[in-house]
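For reference, the structure is listed below as structure tokens.
What you see is the complex with one protein chain gone and the rest in place.
Chain IDs A and B follow the sequence of writing; residue 1 opens each chain.
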Amino acid sequence: MGKRTIIPFGPQHPVLPEPVHLDLVLEDEVVVEAIPSIGFIHRGLEKLVEKKEYTEMVYVIERICGICSFGHGWGYCASVEGAMDVEIPERAEYLRTIWHELSRLHSHMLWLGLLADAFAFDSLFMHCWKLRETILDIFEKTTGGRVIFSVCKVGGLRKDIDNETLKEIVDTLKGLKKEIKELTDVFITDTSVKNRLCGVGVLSKQDAIDLSATGPVARGSGLVQDLRLNGPGVYHKLNFEPVVEEGGDCYARCKVRIGEVFQSIDLIEQAVSQIPDGPIDVPVKGNVKGEFAVRLEQPRGEAFYYAKGADSKFLERMRVRTPTNMNIPALVKMLQGCDLADVPILILTIDPCISCTER
Amino acid sequence: MRSYKEQIIEPVAASDLLPTVRNMKAEGYRMLQICATKVSEGFEILYSFDKDHELTNLRVTIPEEEEVQSVTGEYWGAFIYENEMHDLFGIKIVNNELDYGGHFFKVAEPTPWNPKN
């Protein structure tokens, strides 16, 4: 047995895109234990419900994270709408679904790029991010923003997408699909990429259940767990099957996300072909009285939103539990027994969003 | 499948929490989250579980000074939420298998959700 060393990993570290902090207990080069701690990005934004009215709070919640910003806005609005018993128009549900799937698309492309960066394949990283810009252009065209949109509001949406633009989006995505395919084939077939991913950081199905893993991490371990099967949106009207892989290693998690990229394009095409005309919002008046918990499948897994009204303009409690929070126990488990040099890639395969986690 | 719009929030006495959670684990529920709310009678703690994409919540209401049993024995991943509740609300959790002793969330002032002064 080698000597034990503790390495503080992060928050500022050459290989880290985000200020995650882990204490790694090493025996020689092997990690025996990883101890996460948080607080570097903790803002305490849930407590702003005491200062912002429920209609304004959506701007704060959207800024939990700049990558899955739309989903956070949606989750918040859905929980407040649930508490107030508001039904939003069908067109708004469709548009929310379309924007959400576009967000997933951009988030997964971003992740694929970061993964390529983590195993030092820089040109692949650049190509992924280049294709991602096309999706950001769609966002800019339809919402005015590249990363933060502010289109969701309690009771529906602030902006509509006209049917012509929707068709253009589908056409753009059709072209993009071919380019993405070329790129993702590299992730799936390239030997040097497979060498870095296959068999690394295996999470068994039982562990995934016990540790409440979520999102692509759970699905990469063979768990059929996708909140799009039962949650807000119009997924029940679309032809949808969760992408599931059995391997449980980094390669499986990568394959799940690649599968979901194409799935998102398909879902957007289906949604655009069905979308009804009509209003995009309903007027919402009065105070929030009830309470409501809602879950939403974000790119990183399921997010949990709980709103509790206090019969005033201000909510009594707004709780957001983000997917990375749920995946940290799984990450801690995966890190045990891995090589120090594999730590960055392992952290990356849960697609951590530290801003989300610490709020 | 039960629609996500049908909410289930079952009140549970603090003393019944552990047996209830143990049963849920045996029935195959996954733990989703634990969160606390500061209310006039003390704290309301919401435990959320999932089975087959259906959400079930348990609610424990305790006076401020009362201790809560940790559920980390059943769901180890709960250490995140329990340490968070301890650090942000000052809720006393006993038998936490991974107790950070107040060093999980590094905050400027102690228990910002329930300030002592």
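Criterion: a contact is a pair of C-beta atoms (placed from the backbone, for glycine too) under 8 Å apart; a residue touches a chain by one contact, two chains touch by 3 or more.
Just so it is clear, contacts and distances are computed from a predicted model.
> Which listed name, "Electron transfer flavoprotein subunit alpha", "NADH-quinone oxidoreductase subunit B family protein", "Transport permease protein" or "ABC-2 family transporter", is the one UniProt assigns to the chain that has been left out?
UniProt lists the chain left out of the view as "NADH-quinone oxidoreductase subunit B family protein".
> In the complete assembly, which of A:V154, A:V294 or A:C353 touches the absent chain?
A:C353
> Which residue among A:I7, A:M126 or A:V224 touches the omitted chain?
Here the residue in touch with the unshown chain is A:M126.
> Among A:V60, A:A83, A:L173 or A:L331, which one is in touch with the chain left out?
Considering all chains, including the one not shown, the answer is A:V60.
> Which one, A:A78, A:L110 or A:M318, makes contact with the chain that was left out?
Going through A:A78, A:L110 or A:M318 one by one, A:L110 is the residue touching the chain not shown.
> Per the definition of touch given earlier, which of A:F40, A:F240 or A:F262 contacts the omitted chain?
Spelled out, the listed residue whose C-beta touches the missing chain is A:F40.
> For the chain that got dropped from the picture, name the residues of chain B it touches.
That gives, for chain B, the contact residues 106-109, 112.
> On chain A, what residues meet the omitted chain?
11-19, 39-45, 47-48, 51, 59-60, 63-67, 69, 110, 113, 125-127, 129-130, 133, 136, 145-148, 353, 355, 358
Methods note: only the chains that are shown with their structure count from here on.
> Could you tell me the distance, in whole angstrom, between the mean C-alpha positions of chain A and chain B?
Chain A and chain B have C-alpha centres separated by 24 Å.
> With touch defined as at the start, can you tell me which chain A residues reach chain B in the complex?
Touching chain B: residues 37-40, 42, 44, 47, 82, 209-212, 225-227, 229-232, 291-295, 302, 304, 306, 308, 316-317, 319, 321, 325-326, 328-330, 358 of chain A.
> Provide the residue numbers of chain B that touch chain A in the complex, in ascending order.
Counting only chain B, the residues touching chain A are 1-5, 7, 9, 28, 30-33, 35, 37, 39, 46, 48, 50, 53-55, 57, 75-77, 79-81, 100, 103-107, 112-113.
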